[in-house]
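The complex appears here without one of its protein chains, the remainder shown in place.
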Amino acid sequence: MYAEHFSEPATSHVASAPIEHQFYPYASNGGTILAIAGADYALLAGDTRHITGYSINTRFRPSIHTLENLGGPERAIVVAANGFSADGDALVRRLAQRAEWYTYNHNKPLSVSACARLVQTMLYGKRTFPYYVHTIVAGLDESGRGEVYSFDPVGSYEREQCRAGGSAASLLMPFLDNQVNKKNQYDAATGLPQVATDLPLEETLKLVKDAFSSVTERHIHVGDYLEIKIVTKEGVKVEYFPLKRD
Amino acid sequence: MDVILGITTANEVIVITSRAFVRGVSILKADDKDKTRILSPHTMMAFTGESGDTVQFAEFIQANIQLHEMRNAVELSPSAITSFLRNQLATSLRSRKPYNVNVLVAGYDEAKGKPELNWVDYLSAKVSVPYAAHGYAAYYTLSLLDRWHRTDLTLEEGLKVAEMCVAELKKRLPIDFKGVDIKVVDKDGIRTEKVIE
Partner (left out) sequence: MSDPSSINGGAIVAMVGKDCVAIACDMRLGMQALTVSNDFPKIYQYNNTFIGLAGLATDVLTLSEVFRYKVNMYNLREERDIEPETFANLVSSTLYEKRFGPYFVGPIVAGINSKTGKPYICGFDLIGCINFAKDFVVGGTTSHQLFGMCESLWEPDLEPEDLFETISQALMNAQDRDAMSGAGGLVYIITKDKIVKRLLKTRQD
């Protein structure tokens, strides 16, 4: 009788070992970004698919942000932070705020190089709890030339002609080396290595669309739509290009 | 931290082995000549790895090569010997207790009239190379050899490069390896060319 009273029910949660719960503060949301600088333009492109694991959260979440600037539409800066999108959004929002304050404090446009240095300090400021993102900043310099800056999660950065970031960066980057920087290509007449020259915008756009179409075939994180933001002296132009949805 | 180094020249292979026999933090012997075995008149092997395994494996190979030569009255080429050695090591790799031995096989191929050096690691990855090293010595000497090695080196030039490597190792390796034995394999067989204390 007592035995029955004190015996545990079959569904008891009293465990022999303590159950550990751990909070992991990061996630990966897929997607890929790509930036190329030209003589009179800078271009930043990224797919609009947003995922967690094998699930597609949405097929259309544009991720290339435009920072309005003093000095007219041609001074606008485009930025994307790919990886953990919550961190990416937080970084971009804070960057937009800091960029706005800069124009109020100094009454002059924020240059892309200054913006890049600002991004570095913001990323390194969270050195011990980093924004889990690969960041790319692009725009035009004072003379109207395109410039691209890319960052690692803790703020190490470099100015480059082109850069791919995100899930499929490893697929895109060698293609860019080959087609934009003419790596491993030689002049048939002289036998000398070909030198990288600024590509015309039309050619770059074709290249970017081809690159993303190819990467979509082979990487499940990439697809749905391609968003391309192009900064020229006319300002920022946005283009959308359909990618495969499977 | 044993030093095992091989360099081919135009007509010979130079093999360099350190003289310290080390166990843990102690040097048990300062004039160790035990890091090589002669496999045939024109082929020798140098080895590093787990003590016990090394000599056991080397002498097993040595005995089998010698037996083969006695039975068949032919000298095997260095590449044939290396193939046999690799095969034994590869078989052992997927056994209950694999040999943990890294090997250099240096030889002079009489038929081809060419020196030959083979690099084999404990996983039995094998490759024929102009110069090679095992262990930490590789990190310090391969860059020097990239710079100074030529396929048409004379013995004197080869020994000079060898001494550069030893000098670098003396400077950079954190423990004293008690000098080296320098052996040479050429058309006349195997000899100890020189000892650096």
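By written order: A and B. Residues from 1 in each chain.
The working rule: contacts are C-beta pairs under 8 Å (C-beta built on N, C-alpha and C of every residue); 3 or more make two chains touch, one makes a residue touch a chain.
Please read these numbers as outputs of a predicted model, since none were measured by experiment.
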Sole contact to the chain not displayed, among A:44, A:138 or A:168: A:168
From A:57, A:97 or A:184, residue that would touch the chain that is not displayed: A:184
Residue of B:27, B:138, B:155 or B:173 touching the missing chain in the full complex: B:138
Touching residues on chain B - with respect to the absent chain: 86, 90, 93-94, 119, 121, 123-129, 132, 138-139, 142
Contacts of chain A with the absent chain, listed as residue ranges: 168, 170-175, 177-178, 183-185, 210-211, 214-215, 217-218
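As a convention for this text, only the chains that are shown with their structure count from here on.
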Rounded Å distance between chain A and chain B, as computed from the means of their C-alpha atoms: 51
